[in-house]
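Removed from the display is one protein chain of the complex; every other protein chain stays in position.
Which chain is which? They are A and B, in the order written, and residues in each are numbered from 1.
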Amino acid sequence: MKFDFLGRFSRNRGALVGAVVILGVALLAILAPLVYPTDPLRIVAQPELWPGEDPAYPLGTDSLGRDILAMIVHGARATLLIGLFASSVATIIGVGMGATAGYFGGWIDEIAMRAAELFQTIPNLIFVLTIVLILGSTLQNIVIAIGIVSWTPIARMTRAEFLALRDREFVQACRAMGMGNGRIILGEILPNALPPVIVLSSLVVAGAILFESAVSFLGLGDPNIASWGRLVGDGRQLIRSSWYICAIPGVAIMITVLCLNLIGDGLNDALNPKLRDR
Amino acid sequence: MAGGLAVSSRQLAALRLLRRRLIQAVPLMLGVVVINFVLIHLAPGSFLELMTAENQVSDPATVALLRKTYGMDDPLWLQLAKYVWALLHFDFGFSYRQNMPVLQAITIHLPATLLLMVSSITLAFAVGVAAGVVASIKVRTVWDTLVSVAAMFFFAAPSFWLGIMMIVLFAVKLGWMPVGGMATIGGGGGVLDILHHLILPTLALGLFYAAIYARVMRSSMLEVSQLDFVRTARAKGLSRRQVTVGHVLRNALLPVVTILGVQMGTVLAGSVVIESVFSWPGVGSLLFDSVSSRNYPVVLGILVLGSLVVIAANIAVDLVYMWLDPRIEIR
Partner (left out) sequence: MRPLEVRDLGTTLFTRRGAMKAVDGMNLSVGAGETVALVGESGCGKSLTALSIMRLLPDPPARIVGGQVILNGRDLVALPEQAMLDIRGREIGMIFQDPMSSLNPVATVGAQIAEVLAAHTDLGRRQARARVLELLDQVGMPDAERRLDAYPHQLSGGMCQRVMIAMAIACSPSVLIADEPTTALDVTVQAQVLTLLKRLQTEAGMAMIFITHDLGVVAEIADRVVVMYAGRKVEEATVDDLFEAPLHPYTAGLIGATPVPGAERAARLADIPGVVPALNELPAGCAFAPRCKRVMDRCWKEQPALTELRPGRRVACFAAELDAA
């Protein structure tokens, strides 16, 4: 079954390209300290060198003279890690809420859905900025804040899956055997409910990356982290003369998000072959 | 006579929806307020200290007054009750930075944001639906691919980056558009001038959502055109265009309108970033300024009012959906 799934996934060329690129980016992020062992925030050359002007700095330098390529490579780390952690938080909360709501139903479901509605109503960026303001803009806070505003779609999807699966025969058989609720939820239903959640998770990672970029672009992110969004923000003053400082990190974000979307589409097609509209 | 009855029954259903949603809004807003309250008390250091320190209030009489107003010595539940009471009286506190009540500061900036939001959503809807329809009619051709690629691009591009790139191209290089702001400084501030300034921010904010709607519309159109009643419409001798517009489109719009409602919160949030990029004088700029200057009452006020706007927008979208789909019954 698994090979079948992989086969379907690879047939989607876009998804394959996306997966390869993301792996490349991840590799770059992991290997960053090897490729660019020195601190990327170190000033290395004259400021505002255009890409291609100096072959030693293929992507040019920024307003202070720092190597943009080095910053991009290191920024990959920050961006990917934040995206992964934030979406993990969102997934844990979302799956937890959705599973409980879908399995137990009744007033538990009501409360969970009301909570989901609440977090969908509060404008997400405003909420994150408020948390950042009040609790401080550290990496942990930002990751948790992004997770808190992103869990709703995962919860809804998990809940729908649980609602569909909880009345199936195999669950009833487990109950008849005397299995406790916890075991049923975690051991029996969850593995079956996960595929659509996995599809959603790639989109959530993409969303988290966009989110974090926006926060650091505004200059309200963790000051010690030089994520790509922050690089775009830093280059704002120079758009008249050296707009490449803004452009390049933004392209990096876009490519990453694009690939994640392609992977998400590929996963979707691979898991739901009947739903393809072609 | 018969016609009159049918129309008013739908109007009645709409009013019932309105009432139900307004009633539902109350616990929702209460939830927002409670979250606000929790956030206030999560702040390291007492809220009062933060307020007075940041705003350089040192006069002991004022401090005592603030203490009383914010009920710092009261038990927690009483503080919450007082807070809710204050909000109900539209008392969101006072902003020393703007030297006016918080509510006033926010409402001064609100129209600009609403303008941006409305124009972005309208653009997103119009462009997205049109693109999706075209892609579905010309499915598997060059046009379809073009729309899909464009949608992928705009869905992945961070809106703030898109905004900056647009400024570089259209304002700095080509000089067609202003670099920022809502109106030309020193200009008359006429409607046309504002609209001119509105173009780039609207595009930057709206194209992301247009991409989503295009995709959804495309697959919705393809799905609906397979349904039985489309075959009936063709059997009646209606032309392809009549069938596509009158039968397929009207039904295919429904999922897109649903999504519209769900995303209201993110649109408002997105406008915060765009306003920063384009120096658009809306609530987003106020928020950014307030976060930077640690102006707590304003930030919290924006949180509450922002949620209110989202709720109102959601109700509006629900009503539109009801108007489009007569199958919705509100019990």
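Simple rule for what comes next: a residue touches a chain if its C-beta (ideal position, glycine included) is under 8 Å from a C-beta of that chain, and two chains touch if they have at least 3 such contacts.
Nothing here was measured: the structure is a model prediction, and the numbers come from that model.
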item	value
Displayed chains contacting the withheld chain	B
Candidates B:Leu238, B:Val262 or B:Val320 - the one touching the absent chain	B:Leu238
Contacts of subunit B with the absent chain, listed as residue ranges	2-3, 5-7, 227-229, 231-239, 242, 246-247, 250-251, 324-327
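To be clear about the criterion, only the chains that are shown with their structure count from here on.
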item	value
Distance between the centres, which are taken as Cα means, of subunit B and subunit A, whole angstrom	23
In the complex with subunit A, residue positions of subunit B that touch it	27-28, 31-32, 35, 39-40, 42-44, 140, 152-153, 155-162, 164-165, 167-168, 172, 219, 222-223, 262, 265-266, 268-270, 272-273, 276, 287-288, 291-292, 294, 296, 299-300, 302-303, 306-307, 310-311, 314
Subunit A residues within the subunit B interface of the complex	114-115, 117-118, 120-127, 129-136, 206, 210, 213-214, 217-220, 229, 232, 236, 239-240, 243, 246-247, 250, 253-255, 257-258, 261-262, 277-278
